[in-house]
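All protein chains but one are shown at their positions in the complex.
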Amino acid sequence: MRHPAGPATPMTRMGFFTDTSICIGCKACEVACKEWNDVPDDGFDFLATSYDNTGGLSADTWRHVAFVEQPVSVPALGENGIRWLMSSDVCKHCTHAACLEVCPTGALFRTEFDTVVVQQDICNGCGYCVPACPFGVIDERESDGRVWKCTLCYDRLKSDLEPACAKACPTKSIQFGPLDELRARAAGRLGALREAGVADARLYGADETDGVGGFGAFFLLLDKPEVYGLPPDPVVTTRDLPRMWRAAAGAALALVGAVAAACARQR
Amino acid sequence: MRPTKVTGYYGRPVLKAPVWKSAIPLYFFTGGVAGASSTLAFAAGLRGNRRLARSAMLASVAGVAASGPLLVIDLGKPSRFLNMLRVAKPTSPMSVGSWVLTAFAPASMAAAASDVTGRLPRLGRVAAGAGAVLGPVVATYTAVLVANTAIPAWHDAHRELPFLFVGSAAASAAGIAMIATPVADAGPARRLAMMGAALELGAFRAMESRLDEAVAGPYMHGRAGRLAKAAEACSATGAVLAVTAGRRRRRAAVTAGALLCAGSLLTRFSVFRAGIESAADPAATIDPQRRRVDGRGTVGA
Amino acid sequence: MGSNMAECHPVGFQWVMEAKAAGARVIHVDPRFTRTSALADTFVALRAGSDIAFLGAIVNHILTNRREFREYVVAYTNASSIVGDDFRDTEDLDGLFSGWDPEEKAYDPSTWQYAGMPVAPSAGHREAAAQGEAHGHGAKLAAGEPATDPTLDDPRCVFQILKRHFARYTPELVEEVCGVPREQFLEVAEALCANSGRERTTAMCYAVGWTQHTVGAQYIRTAAIIQLLLGNMGRPGGGILALRGHASIQGSTDIPTLYNILPGYLPMPHAATHQTLADYIAANTAPGGFWGHTDAYVVSLLKAWWGDAATAENDWCYDYLPFITGDHSAYRTTLDMVDGKVKGYFVMGENPVVGSANGKLQRLALTKLDWMVVRDLVEIETASFWKDGPEIDSGELKTAEIATEVFFLPAAAHTEKDGSFTQTQRMLQWHTKAVEPQGDCRSELWFYWHLGRIIREKLGGSTDERDRPVLDLTWDYPLVDGDPAAATVLREINGVGPDGRTVSGYTALKADGSTRCGCWIYSGCYADEVNQTARRRPGHEQTHYALEWGWAWPANRRILYNRASADPSGKPWSERKKLIWWDEAEGKWTGEDVPDFVIDKPPDYAPVEGAKAEHALRGDEPFVMQTDGKGWLFAPSGLVDGPLPSHYEPHESPFTNPLYAQQANPARQMFRRKGNRYNDEDGKAYPFVMTTYRLTEHHTAGGMSRFLPHLAELQPEMFCEVSPALAAERGLVNGGWATISSARTAIEARVLVTDRVKPLTVQGRVLHQVGLPYHWGWKGLVTGDAANDLFALALDPNVHIQEVKAATCDIQPGRRPR
Partner (left out) sequence: MSARKLIASWPVVRQLTGPDRLGLRQSAQSEWSATLESRTETADRVVPSICPYCAVGCAQRIYVKDEKVIQVEGDPDSPVSRGRLCPKGSATKQLVTGGQREYKVKYRRPGGADWEDLALDRAMDMIADRVIATRAATWDGPNRRTLGIASLGGATLDNEENYLMKKLYTALGAIQVENQARI
C-alpha cells in the first residue's frame, strides 16, 4: 500500500474514531503529534481552564485535549458528585471540507486516503481556509505565514503506518482505520454505553447527511458538542455558494444598471 | 459588572478569526473602486463623456495598481501570488477572483494606456469593454469571498453582502470621479453616488434586520458597529451633498466625493471588523446552530 | 488508593481500562478527584493521611461479617498462630503497643513474638531498631514451630487479635476520621468482599500516595491484611501492586544505591551485630524459606566483588565491607551535611533541592560541602543553587561566600548507552545504545568505571589496609567505545559457576566460594550466557504472561507467591482463576507462570526433622520467602512501629486522633532543629491540609519535563488546586495568585478553583484541602516555586520516607512577599 509517487488515486477512506469516553486526558496525542510533525510549542500560558493550557487547535497544536468539569449526581453523594470530561479534538477531515474548497492554490487537497492535507510547498498564506473552517481548526503560523493543521499523518499513511497520535494513545481513545469499520465500531460502542445508562452519549460527525457530509475524524461525546467547544450543527460554507453567486450576479447587474441609469443623461 | 454567562467551552471561540490584516479591507475598497470605475468609464465613454470616462479609467487603474501591493502585503511575497493560478476552482471565490483580476488588471491598464496615449484605439476599446464586463465581478466577488466562510456575521449575510459591496464600490467610484471631474461633466457620477450610497445603506439595514440576533451584534455594537455608524453618516452626507451643493460647486463636490470614499472605506472596515468579532464570539456560532438542531428535534449531535 | 494511576502510569492504565471494559469495577480513593477518578466507576474523596482508618474499617467489615476466604486464611496466613502472652495491643495501651520505650522513643519488639518461640536475646531497643535498619528483607523469626489454633478461636491467636484490634474501626469512624460518608464506605467495602474469594479476585494499586506518610509502611500492611483475608495474594488479578516511580527505581532498590542493603536485599553489615561473617550469616539466615541460604548469597557476592582476593581464609573479604551504625539515609545525610560532617557529594540523576522535602534545608546543606559532583542531562537547580537559587535571590546567601566546589558533568541519555532497567513488576528490560553520546556526555557506567580506575591507579602503591578493598576489587570489564561493556556487568550480576559459565539461577549459588554472583535475586538474567533481559518476543505471539519478553526476578516469575493460586492440595482454587497447579502425573508444579515454589515439592510434603531453608517449608506453604511460609496478618518482627497498623494522625494535622491518646505514630522520625520547624500548634495558624502530587505532563523534579517545550507548554505554571468554597472563604480567584504558607516558608502559585477538590466534613467540621503539584523549580522553560519548600522532614521510621502527602498550611490570595 505504498504510494511513493504519482497521482493520488482514491482508495479506502481512512479516518479516526475518537472515543472520548475512555480518554484519560494524558495529552500523549498532543505530544506525539508534535514530535512526529516537528510542530513548535504553542506558548507557555497558564489558562486556568481545568487542565487545559493549550486552549484549542491551532497552527501549532493539531491535537487538542479539552477538559470539562461538571457537577453530576452520584448515588452516595447526591448532587455533590463531579465528572470530568476529556476529549481529544483534531481536524475533522470533512467529507465536504470548506478549507479545501476555498483554497485558491490547491495547497489543500484530498489525498488518496480521503484525508484533507495542506501541501506546504504550495500554500501561499492567503489565509482563506482559516475562517472557512466551521470548526476553527486550520490556522496560520505567524512565523512562516503558512497555514498548518493535522495531515492525518499523510507521510505515515503512505508508508502504511498508523498516525502518531493514535499510535501513542494509551487507552486507544483514538482509533484509526477504514472509516466504515470505525463507524460500525462506534455504533456498537454507543449502544453499549447507552445500555449502561449513559444517556447523553452521542456520536458526533458520524452522520453522512450532516452539514459537512460527515467527518473523516468523528467522535463519541458524552455531552453536547458545544460543551467541548465544537459547533453543534456545522455546515460547509460552500453549500450556500451557488446562492451567494446568484446574489453576487444580482448585485453586479445592479451595478451595471446603476451605471447605465446614471449615464442615461449626458451631463 | 455584567453577569457573565460562559458559552461553550470556557467562552472560547469556536472559529478561528481571519488572519487578514487591514490590507484586505483596503483591497476590498481599491478593488471596488477599480471595478466600478471601469464600468463607469466604459458607460461614460459610450455616452461620449470623455472627461468622466478618462477620470474613471484612471481611477480604475489606480485601484488596480493599489490592489496588487495590498495583496502582496497580505501574502508576504509577490511570488506567492503565482500559486493563485495553479488551479482554477469554482468553489473558491478567491480563485475565481484571482483569475478575474488577472484578466481585469491588464484590460483596465490597456484601456487607460490607449486612452491616454491615443494609440491602438481598437484594442483600447476592446480592453475597456472587457474591463466594463469584469469590473462588476471585481467589485462583487469580494463579498462572496467573505460570505463564503464559516464566520456567522459574514456567512449569514451572504444575501446582502454583494449588494452592500456593490453599493459601496459604486459610491466610492462615483466619489472619486466627482473629485477628478469638473462639476459640469460629473452628473452621471453624482447620480451613481446617490444610487450607490442608497444601495449601500439599504443593504446594510436589510442585513441588520434579517440576521439572527446572536449574529448581528457586531454590526450594531462595539468597534465594528461604530465603524458602521460612521460609514453610514459619511455615505449619507456625501450622497446628499453630491446631489445638492456638489452639482454647483467644485469644493462641495470634492468634499462629497471624499465623504463617499470614506463611507465606502469605513463600510469595508466595519464588515471586516464584524467578521473578526463574530469569529471571537462562541455564541454567534453555537446559538443559531443549537436552535437549528433543537428545531430538528433529533438527538443528533 | 494512594495512586493516581491514570496520570502517573498512563500506559499501564490501559490494562485497567481494558479490565473495566471487561466488566471490572474500578474504585479510586484519593483526596482529590483526578484523571484516574474520572475513569473510575466509583470515586471516594478521603482526607489525606487517613487511609488506615479506611482500610482498617474494611478489615473490620470483613471480620465482623465473616467475609474472609476462610480456607485460604487458615491454610496460608498466620491467622492461627498464637501470639505471646506479653503482647499488648494499642487497644490496651491507648495507642501504644507493648515494648514502647519513652526514653528511646522506640519499640522493643520482643513481646510481639509468637508464643513459645525463643526470642533472640536483644541487646536493647537501640540495637533492635538498628537491626531494623540493617534488614533488607524485613522480618526474621527464630527457629521453631509457633503454637497454632486452626479453629481460629483461641483469644490469643492472630485472627482474634486482629478482630479486637480493628473492632473500633467502624463505618462511623471512617466518616469521622476520613470524611467519607458511611454509605459510601460500605459500598466500597462490600464491593471488595463481593469481588474476592474462590472465583473472583481484587487487586489493589498504590504508589507514593501511601508511602509518603509517617505511617507509610503501615498503610501497605493494612492493605496486605485485607488481601490476605480475602485470599487475593499470589493469585491472578489479585495482589497489591506497588506502582513504582522512575524507570529503574525497582532496579536501584534490588541492586541498591541504598545505605542499608547490599544487592539482593542482603543487609549492610551493622557494627553492632555483624562484626564477623559468621555473625552476619547467623543473624541473617532464616530457618525456613529461601532466606535459609544467606551464606551462599553473600559469599557469592563477595567473590563477585573481590574475586581471587576473597578466600575462605579471609572470610571471603567480609572485612572489606564497611559497617553502618544507624540511620544513614538521605535526609539524615542532608542534616549531617548541614552540620558540616559530609565533605563530598555525588548527585547522579536526582534533583534534591527541588524534589526532596524542605528545599531550603537541602540547599543550605549543599553550601556546607567542600565539593560536589552533579551528573545530569540538563543543568538542574541542584547544580547551580550557588548562583541562582532562591536564597541568592533573596540575598540570604551570597555566591561568593559559598565555598562549595562544583563539577557538572553532562550525562549520556538512555539512547546513548546499553543497559537494563527494572520496571515496576520486577521485570528487567534491556535498552540498546542507539547513538554515541556527544561532547563530554558519558554514561554513569563510564564515569564510575573510570573514576574507579583512576583512584586505583592513584592508590596503586598504597600499603594502607583501608585501600585494599579498592585495589583488590574486580574491575576489569572489557571496554566498548570507552564504556565498560554493560552486558559483562549484567553477566557478573547474574553470576558464574565453577566452570566459568553463567549460572542458571540463585539455586545454583554456593557458600564455598565456587560461585560468584553480584545480585542473587537477579541470578538467571544471563542464564545460558544469553542476555535474557534483551528478549523481545512479541507479546501477541505469547500467552498473557509473556514469559519471553524481558526477564523478571526471581527466576522469571511474573506473579510472586503464585503457589497460593492453588488450594492446599495443589488444585486451582477455581477454573476461572487458575495460574499454577500440581501436576500429579508429572510430579511437578505447572501452569502459565513460572511456579514460585520448589518445582517438584508435592502439596503434601512435610519437612523432615532438621530440614533447612526451603526444605523446612511444607508443600502447602506458599510464601516461600517467609520463615514460616505464611502470609502475615500480624507481623511479629520486621517493623519498628508495631506489629499491626493503627490509625495515627499525620505528624502535622488539624485534628486530634479520635482513637487513641497517642496522636501520631510514636516511632516516627523527627528532627527538631533549626531550619526544620514543625507546626505543633492546634491547627489555628495552619488550618488546612496540603498534599502534593504529580501531573501526567511533568516528571518529578522537572529535569526531564520543565526543560522540554512539548511537555512544559502543557502545564506551564505552578498552581494550587482549591475548592470553590475555600476560594470564596479566602478570596482566591481562578487564574489569580495565591500564597501558601507552612511553618517553614511561603510559596506562591497560580490558583485553579475546581470542584474536583471538595471540602470534607471531618470530626464534625469542614476541612479544606489544598492540592499542590511539586514539579516546579526556578529553572527550565517554565518555572515556579517548589512545593517541597513548604515541607518539613518528618519520616516513616521503617523506611525513612518523608511525609509530603499530608501536612498543614494556610492559603491567602496574592503573590508571596519578595
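Note that the chains take the letters A, B and C in the order they are written out, and that residue 1 is the start of every chain.
Here is the rule we use: a residue touches a chain if its C-beta (ideal position, glycine included) is under 8 Å from a C-beta of that chain, and two chains touch if they have at least 3 such contacts.
Small disclaimer: the values here were computed from a predicted structure and weren't measured.
Across C:D101, C:D149, C:E379 or C:E592, the single residue that touches the chain missing here is C:E379.
Between the chain not shown and the residues C:R182, C:R198 or C:H246, the one that touches is C:H246.
Between the chain not shown and the residues C:D51, C:E68, C:D154 or C:D254, the one that touches is C:D254. When the full complex is taken into account, the listed residue touching the unshown chain is C:L262, out of C:V16, C:C157 or C:L262. The omitted chain makes contact with just one of the residues C:G452, C:P607, C:P724 or C:P813: C:G452.
Residues of subunit B that touch the chain left out of the display are 85-91. Think of the hidden chain as still there; on subunit A it touches residues 2, 4-10, 26-28, 30-32, 35-36, 100-101, 106-112, 117, 119-122, 154-156, 158-159, 161, 164, 167-170, 172.
Simple rule for what comes next: only the chains that are shown with their structure count from here on.
Centre-to-centre separation between subunit B and subunit C, using Cα means, comes to 72 Å.
Taking the mean of the C-alpha atoms as each chain's centre, subunit A and subunit C sit 45 Å apart. Each chain gets a centre from the mean of its Cα atoms; for subunit A and subunit B, those two points are 31 Å apart.
Chain contacts: subunit B has no residue touching two or more partner chains. By the touch criterion given at the top, residues 47, 49, 52, 55-56, 58, 66, 68, 98, 101-107, 122-128, 130-140, 145, 202, 204-205, 207, 210, 221, 224-234, 237-238, 240-241, 243-245, 247-248, 250-256, 258-263, 265-267 of subunit A touch subunit B in their complex. Those residues of subunit B whose C-beta lies close enough to touch subunit A in the complex are 7-10, 12-20, 35-36, 39-40, 43-44, 46-49, 74-76, 80-81, 83-84, 86-87, 89, 91-95, 97-98, 135-137, 139-141, 143-145, 147-151, 154-155, 158-163, 165-166, 169-170, 174, 184-185, 187-189, 191-192, 195-196, 199, 275, 279, 282, 285-286, 289-290, 292-293, 299-301. The touching residues of subunit A, counted against subunit C in their complex, run 22, 24-28, 30-31, 34-35, 40-48, 50-51, 53-54, 69, 71, 74-77, 80, 82-86, 170-172.
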